[in-house]
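Apart from one protein chain that is not included, each protein chain of the complex appears where it belongs.
Presenting chain A:
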Amino acid sequence: MESLPFDFDAHCPKGPLDQRWTQHKYHLQVVSPANRKHYKVIVVGTGLAGASAAASLAEMGYQVESFCFQDSPRRAHSIAAQGGINAAKNYHNDGDSVWRLFYDMIKGGDFRARESNVFRLAELSTSIIDQAVAQGVPFAREYSGYLANRSFGGAQVSRTFYARGQTGQQLLLGAYQAMSRQIAAGRITQHSRCEMQDLIMLNGQAKGIVSRNLVTGELQAHLADCVVLCTGGYGNAFYLSTNAKGCNTSAIWRAHKHGALFANPCFTQIHPTCIPQHGELQSKLTLMSESLRNDGRIWAPKDIADCDKAPATIAEQQRDYFLERLYPAFGNLVPRDIASRAVKHICDAGRGVGVEIAGQRRGVYLDFADAIAQQGLDVINEKYGNLFDMYERITAEDPRQTPMRIYPAVHYTMGGLWVDYNLMTTVDGLFAGGEANFSDHGANRLGASALMQGLADGYFILPATVSDYLAKQHPIRPQDFAAEARNAIETVRLRLDRLMNAPSPETAPDVFHRELGEILWHACGMAREASQLKSAITEIQQLRERFWQHVKVTGSSDTLNQTLERAARVADFLELGELMCLDALQREESCGCHARVEHLTDGGEVQRDDMQFASVSAWQYSGDVSEPRLLQEPLLFEFVSPGVRSYR
């Protein structure tokens, strides 16, 4: 193999799986407590991964600079996670263990994740719950006073901890409060309403960022001994998604352009239970927690003629409980990718219900009538009351009276910056945590494991691996790099000027974003096919051309300007979108969320090709967005043998 200009080794430890993290930690270097104050770490993003990393690193004694584009770190989008967080506590005595959680995740990810990383995540899961409870996270409890659990998609044990339908909110507030304590202690400097614009590189190492103060428009260089990106996923490439409006790919895309490999960009999760779209100008989609599938039954009319009837008038024998019919072992609790595709098939066959969008009824029923009859309304309200209220607020229908209507929507991105076992990218000194990296979910993420991964990265992994990195560095002297900082600011200023002054400004940035979303949803959504992907790539290239010619940003760049913020993010999505399609085209197999129409079984299930594609696709920026270079990291399975992922 030819030599690469960077280190492309996953650095996974060898030896018994359950000893790897312990041994690895022993081999990592540490910085003595007295020296930690001389090192500065930049953490971008204040979601679960960023907030927990910032708090933990500051507690250890490092100087931390934290950045978020929201007006407060408490508003990062982790706040919206509803369902729960997995941990192998085995409080239900139902046979759970670290090994079982590990296996469920490897299988759930359709054998496209690293064994070492996934095992470490399963191992750390229990400490996260301990930490959160000690911080005052009000998890649901049983009458005994002990913690309650529920089951979740892709698992046959009850290992999900939850705080009604607001688990992400409560965990994030725990991490935010831990951060707040460190801000008060002077160990974290918080920059809110401040967005990263670019990475600052010094002699091949990441040593800082350029930020834009979103209130004053001021560009500023911040230098540090290393940079940690916890900036979330890129689901908003699709325009309509369950992500917050501000979620964007810009930080990781800038890093990619400085040499960080981008792994598995086509692995995007489409969540089965979202509220269907109501109109063409809708701004976002809203998720209904997967936990609803514990008690709700999914069905569609057997007969197309029944699709416009009121659901109550459709007789029991005229209803097709298709998940229970197709997957009797897991029923309504099959993993997300499988449920989403099944719903799509039903709607494509014309058996969807609800509002017609572009000539198709996009929705199926999620029905609680049986659960209410069996368990009583009070019990069901206790579990899902706030979700029912939320649904009713949006649709003006009460799910206690009439079944919910649901349809899949883009929700999470498994792909992200390629990182090694230490969560370091291929740029020396640049780390990525949480959804921003690609590490643990393979080709499909199981429910209740995003919160787990973000917090494992932030509380436990990054503090250890960042310390190891810092132990090998001399603390930076920012005054030595004034010229580099000025140049980095200048590059950003030129890019913003270009956005402010397109040659013939005509169209608002959102119009381009919606168009990109349409292209990606059809070509790179729930079903992907070579010729469609190829034409999508051409369309995106043309759209990008038009964007830079015609994007219209009013106002100025030296005050608060939300149009400019959006334009800058859309510009990056327009480049990433192409890479997503290239990756989907290259992966000539189906796996997890990635369903290539050419590679499905007769029954419509995904068909992996382990001979050719048991690997991570890691893309290197070549200087031309349309000509990236593909590198492959082979995935070795020493402890589980990749089997057919059956949930039947």
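Following the convention adopted for this analysis, a residue touches a chain if its C-beta (ideal position, glycine included) is under 8 Å from a C-beta of that chain, and two chains touch if they have at least 3 such contacts; residues count from 1.
As a convention for this text, contacts and distances are computed from a predicted model.
The UniProt record for the undisplayed chain lists the protein name "Fumarate reductase iron-sulfur subunit", from the options "Insulinase family protein", "Ferredoxin-like protein", "Branched-chain amino acid transport system / permease component" or "Fumarate reductase iron-sulfur subunit".
Screening A:His38, A:Arg495, A:Lys534 or A:Lys552 for touch with the missing chain picks out A:Lys552. When the missing chain is restored to the complex, the residue among A:Lys25, A:His38, A:Arg181 or A:His522 that touches it is A:Arg181.
Between the chain not shown and the residues A:Gly45, A:Gly208 or A:Pro463, the one that touches is A:Pro463.
When the omitted chain is restored, the residue from A:Asn35, A:Thr189 or A:Thr286 that touches it is A:Thr286. Among A:Leu101, A:Ala244 or A:Ala502, only A:Ala244 touches the chain left out of the display.
Although one chain is not shown, part of chain A still touches it, namely residues 52, 55-56, 59, 70-75, 77, 79-80, 89, 91, 127, 129-136, 138-147, 163-164, 166, 169-170, 173, 176-178, 180-181, 183-184, 190, 192, 215, 244-246, 278-279, 281-284, 286-287, 390, 393-394, 396, 459-460, 463, 506-508, 510-511, 552-555, 559-560, 562-563.
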